[in-house]
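There's a structure below that I have some questions on.
A single protein chain has been removed from this complex, and every other one stays in its place.
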Amino acid sequence: MKSNPDFSKSPTIDQVGVEERVARLNTRSIKKESKVAGLKLALNMIDLTTLEGKDTEGKVRQMCYKAMHLHDALPDLPTVAAVCVYPTFVATAKAALGNSGVKVASVATAFPAGQSTLDVKIRDTQFAVDCGADEVDMVISRGEFLRGNYSFVFDEIAAVKKACGPARLKVILETGELSTLDNVRRASDIAMYAGADFIKTSTGKIQPAATAPVTLTMLEAIRDYYYETGIMVGMKPAGGISSAKAALQNLVMVRETLGAAWLDNHWFRFGASSLANDILLQLLKEATGRYQSSDYISKD
Amino acid sequence: MPIKPKATKSVAKQTAKKTITKKATLDFVGGWSYAPSPESKDHIRLEKKYGHFINGEFVKPSAGKYMATHSPSTEEHLADVALGDAADVDKAVKAARKAYDTVWSKMPASERGKYLYRIARMIQERARELSVIESMDGGKSIRESRDIDIPIAAAHFFYYAGWADKLEYAFPNRTVTSVGVAGQIIPWNFPLLMAAWKIAPALACGNTVVLKPAETTPLTALKLAEIIRDCGLPPGVVNIVTGDGRAGAALVSHPDIDKIAFTGSTDVGKIIQKAIAGTNKKITLELGGKAANIIFEDAPIDQAVEGIINGIFFNQGHVCCAGSRLFVQEGIADKVIRKLKDRMETLVVGDPLDKNTDIGAINSREQLDKINHYLKLGVKEGAEMWQSSCAVPRKGNFCRPTIFLHASQSHRIVQEEIFGPVLAIQTFRTVEEVLEKANNTPYGLSAGVWTDKGSKIFNMTSRLRAGVVWANTYNKFDPTSPFGGYKESGFGREGGLHGLLPYVNLK
Partner (left out) sequence: MSRIGILKTYKIYIGGQFPRTESGRYYPLENKQGEVIANICLSSRKDFRNAVVAARGAFAGWSGRSAYNRSQILYRIAEMLEGRSAQFIEELILTGSTRAAAEKELHQAIDRLVYYAGWCDKYTQIFSSVNPVQSSHFNFSVPEPTGVVAVSAPQDSSLLGLVSVIAPILAGGNVCIVLAAEKKPLAAITFAEVLATSDLPGGVINILTGKTKEILPQMASHMDVNAVVWAGNSAEEIKQTQETGAVNVKRIFNWTKNDWTSAQAQNPYLIFDLQEIKTTWHPIENIGTSGAKY
């Protein structure tokens, strides 16, 4: 087996160059059938999320119904990819979603700060998996990362990955706390080599969250990892993507960085709470030719 | 074709098992893609025939002859424009001289500046129309004409407008006077932008001009003439004579021209320099190039790959400062080339008016023939040619983005300016080696260098013999930034404070 790379030597990133590339990708004009197909694809990639202190079983059940029935008045709509909840609501969500195919993702590892012991983090993860979580969204220890303790971060991810068993592991870098794109790139590399199935930008609790330069940098890290190992890793921008336009721009980024294979909810997700409704507005507009009002779309 | 999203798979099928493909290749062809998104031409109004713009109005050519201008992508006939001759040029120079003597040189500088501001504003107002015409007539992608050519053209007028009444601050301890009548000859690769580069500083400094647009791309210059007329610029301050090389030659040799500004090929530049020998004409030449774009192994590689793309495929490679010679440090060559090929697969070649087109049409059949000649030559010389697999329209002049691997300094595809989307790639090992090779050319217009190490950047940028050096970026332009070459890439600068010098006399 090949040894892991020296993470202190991850490729450097020129921020201005990334911003220019993003600006150029954003000039892609997505019209007509491409737009409809892209929007449906994006809907199908959503991890419909509620991660609040005030969440209850009732709230989670309502969201799960929405996950399966985005807008029944409009035919041929896909479901979202998954719902994303705290570990205590995994069982509720699992029951509510039944065999709809919508997966249950659970945050874990003392989300969102991750300031706890490894032991607690492992038990948090195991609890979620035992309750039936298909996917686990963990947070990395940003403090350890920023002080250069990369092996700590690596080992922690590897341990959580082991605790996940069959569940797929998404590793949240919390890029809003990493300060530079160089760090985003390095954290991506650590997560992937430690066994992440997905790398994810943010918890949604810190601003900025999933900015386009961050997402592009992570997609490029995934590409390099794939070049190097042949292993596909998924990507999940989370937080801050609330418009259909931004979702399409993300799809463009994926298409032109990783290609067709990643344009599937097995490999790409949006962590979002309000994105679905904006996409629905756009799809309704495409179907009717009229601009829409949010009064006509459910807010679960 | 866009694909329908798959329904979510059942939970049972899902596993956390890694998907390992034997050969890690990326697919940029299949799956969800972009539907055509053509910019509308509905609002474009073109006359059937255009005369010269002389003394504030469109006039018929003396000999009554016209030439056709075509779209290089659709081969559609767009308009007939006047085929200028020496008599037309003479008329234009006389109008320019009269305007110089009687109006423009006497006008308070601040008032001159206000006219330039007006022109800048009206270019902005008519930006969409100008972009569409630029792409129709020249073949460049609407993305570039919309986002680069037209906005920078407007910005150029805006920048030099402000200089008009501040010239005494530009040249310490000198009195600044205008030169007189400037004859300006521009190329087909950036038709409106080059017109702006030429006209704006000339006018700001108090000169009047006769401009000769390129034979294949006269339309936006004629639209600029409309704008200049509508701005109320005094008649004769700007005159535009269309035509071929004969009109250009007449302009160069006209005895009442005080200054020649030429942008184009090195061959023609030399002819012009020779032609004005023994006269008192001032001259600036912005000529060809064969720029080195140098990637060190400590470079930000993904951004460097983007820089390679911008360097050679911007404007179909019809750019004098194109980064047409790529030097990659050997340790990262495989990685860079792999990434470059993948990036090239995402380039869209086709209809210049489609908003998703990256590489539009080659400007003329003649130019396409020249490029194809070099493609054949490169293969014959033993370099390994690789082209992206994109679809290319059957009609019109198109060329796939092309790279040549295993090129060497002795290859003609490395030595000669191809002026198309063709990149010659060499590897290198040391700083000294790459500097020697980069400077080993008669040209010296531009260069690029990519490394994360600051002291290496300054070592490279100071030792590369080129007028513009892009470090960790490429093909950036700005009105405030002087542009021009060393050696056979010409002399004189356009843009910035230094761009004033060709249009003033200092006492």
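Order of writing sets the chain letters: A and B. Residues in each chain are counted from 1.
The rule is short, and it goes like this: a residue touches a chain if its C-beta (ideal position, glycine included) is under 8 Å from a C-beta of that chain, and two chains touch if they have at least 3 such contacts.
Quick caveat, the model's predicted, so the values are computed rather than measured.
*Asks:* Out of B:Ala82, B:Ala155, B:Leu423 or B:Ala438, which residue would touch the omitted chain in the full complex?
*Replies:* B:Ala155
*Asks:* Just to verify: which one of B:Gly84, B:Gly138 or B:Gly269 makes contact with the chain not shown?
*Replies:* Touches the omitted chain: B:Gly269.
*Asks:* Among B:Ala35, B:Val81, B:Leu193 or B:Leu287, single out the residue that touches the unshown chain.
*Replies:* B:Leu287
*Asks:* Among A:Gly195, A:Pro213 or A:Gly259, which one touches the chain that has been omitted from the display?
*Replies:* Of the candidates A:Gly195, A:Pro213 or A:Gly259, A:Pro213 is in touch with the missing chain.
*Asks:* If the hidden chain were put back, which of B:Phe314, B:Phe483 or B:Tyr503 would touch it?
*Replies:* B:Phe483
*Asks:* Please give every residue of chain A in contact with the chain that is not shown.
*Replies:* Answer for chain A: residues 14-17, 19, 22-23, 180-181, 208, 211-214 touch the chain left out.
*Asks:* Need a quick check: the contact residues on chain B for the chain that isn't drawn.
*Replies:* Contact residues on chain B toward the absent chain are 155, 172-174, 266, 269-271, 273-274, 276-278, 285, 287, 442, 444, 457, 461-462, 466-473, 476, 478, 480-484, 486-491, 493, 496-498, 506.
The rule we apply is simple: only the chains that are shown with their structure count from here on.
*Asks:* Distance between chain A and chain B based on Cα centroids, please, to the nearest Å.
*Replies:* Roughly 41 Å, centre to centre.
*Asks:* Which residues of chain A touch chain B in the complex?
*Replies:* Against chain B, chain A makes touches at 11-14, 16-18, 20-21, 27-38, 40-41, 43-44, 78-79, 81, 99-103, 134, 164-169, 197, 220, 223, 226-232, 251, 255-256, 258-261, 263-266.
*Asks:* For a test of understanding, state which residues of chain B touch chain A in their complex under the given definition.
*Replies:* Listed in rising order, the residues of chain B that touch chain A are 2-11, 14-16, 18-24, 26-37, 143, 147, 298-303, 306-307, 335, 338, 342, 346, 355-356, 452, 472-473.
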